[in-house]
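Pasting a structure below so you can have a look.
Not every chain of the complex is shown here; the ones you see sit where they belong.
Lettered A and B in written order, each chain numbered from 1.
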């Protein structure tokens, strides 16, 4: 069984790495803040001192970091992943980055002799823990087959999105929709609250209709509970809306609702809620319209 | 068993009336275009010559017409519903109208000695045929109880939304969300198509994630099939977005995404697609960005 490197043990990365370990793969882990590697050391996995060391010791290396800059930080430098790559190593890039960043990373990895899979995931901490993330895999088919066991440990379905870059594009597609839906839900709830409708009735009507969605069931409960623990923070969703609108701008595709959502997330972040869960966009409307959304009947 | 009047036998009204008849209630039906009453005459139901006659002959009268103006047209005049009302008649208003219109209608009905239930429905032709519309009932509890059998024939769940007007408000709430979601879906699909993503892959990713929704499964298939038969036409969804933004404007609640969606529906209607299904908003993006959305892999 191949040894799997894992770089990036954040809120998403840690449970993903655990699932890979649970599937029987020996791990070599690295995290910039070293304390986050401790649970892995305790269960007997190897802790590396640098991305380069991970690359040297592993057959495949999963990278799960925050953004374009963090990915570059992992790859470059004397201690970077590229420095440690051997010709047999496959880099599985699972962070949410721009298509340009993943394509640049792929080229750098191939130039360094390695192989590259573009495989961001869709889903939040819950699905990461349960191993039910949607894996947006892209790359040569034979290469995808060779890491299928690792991907299957992390999520399902595994959707084959095409060539390198298409995974990142699919991630933008789905997160564009996610951000728009969250913003739309907040607008609808603010509207209904201003009209004197019962919050529980609104949720019941949503769940009974064509607009029903797991997103609304989860965020509807969270808002009622005043629970804005960051499963997926405002600032990360905001970043994805920025990426998506930028790509669409390059393509000449107007996205008026998405652009409006982007501004709502911008304002929510500006109001100081950037690190809270994306459901906190409702606070923008509460602030502006003097409303209290989510009050349940006693 | 009470005799039920039914005014408005359009695409939604006809199957709703059939379900009431199937539940065993004798019907008295009226429709402006008389030919639409024929299937009811054939099954032995009574056909009235005017709304007034319906009111005279029925214990409860369901009204299911297009908009505020049509509702007024049914109520007023020498042949109007109000003219035929007796003190025992309950008017069950199920059309999608503004809160102001339903409140005015309620007052007129009560002034004429009748009783009034505000009970618009959420859902399209499919649920109307299956009797699974969500009924957004509002009015005095005892009155709602007295017509529960009729409402139950038309849909479930029956959500008790509060006082008269709150049914109309809840309908605006859910249709605001519906319009925003449809517009967001069209933007996401246009974006993904511009990025070269496979349409089937996009649908698969949506269905696998938190953004999954019956709306997207249905409209996703329709768009792929080029099927824009009007389950819920662009112009009706557009009308609801206009109502909703107007109410929100009165309340000082900004709805930036909904306002953007409203303009997208406006443009789609302006491009000549107003009578097609709401999924035709995707054609606005196809037109502007020179894309063909919905092409399936062979």
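Structural remarks
One rule holds in what follows: a residue touches a chain if its C-beta (ideal position, glycine included) is under 8 Å from a C-beta of that chain, and two chains touch if they have at least 3 such contacts.
In this text the structure is predicted, and so the values were computed from the model without any measurement.
The complex is built from one repeated protein sequence; 2 chains are visible, and the structure file as a whole lists 4 copies.
We adopt the following convention: only the chains that are shown with their structure count from here on.
Across the interface of their complex, chain A is touched by residues 99, 122-124, 134, 136, 157, 159-162, 166, 169-170, 172-174, 176-178, 180-181, 183-185, 187-188, 190-192, 194-198, 201-202, 204-206, 208-215, 218, 244, 247-248, 251-261, 263-264, 285, 288-289, 291 of chain B.
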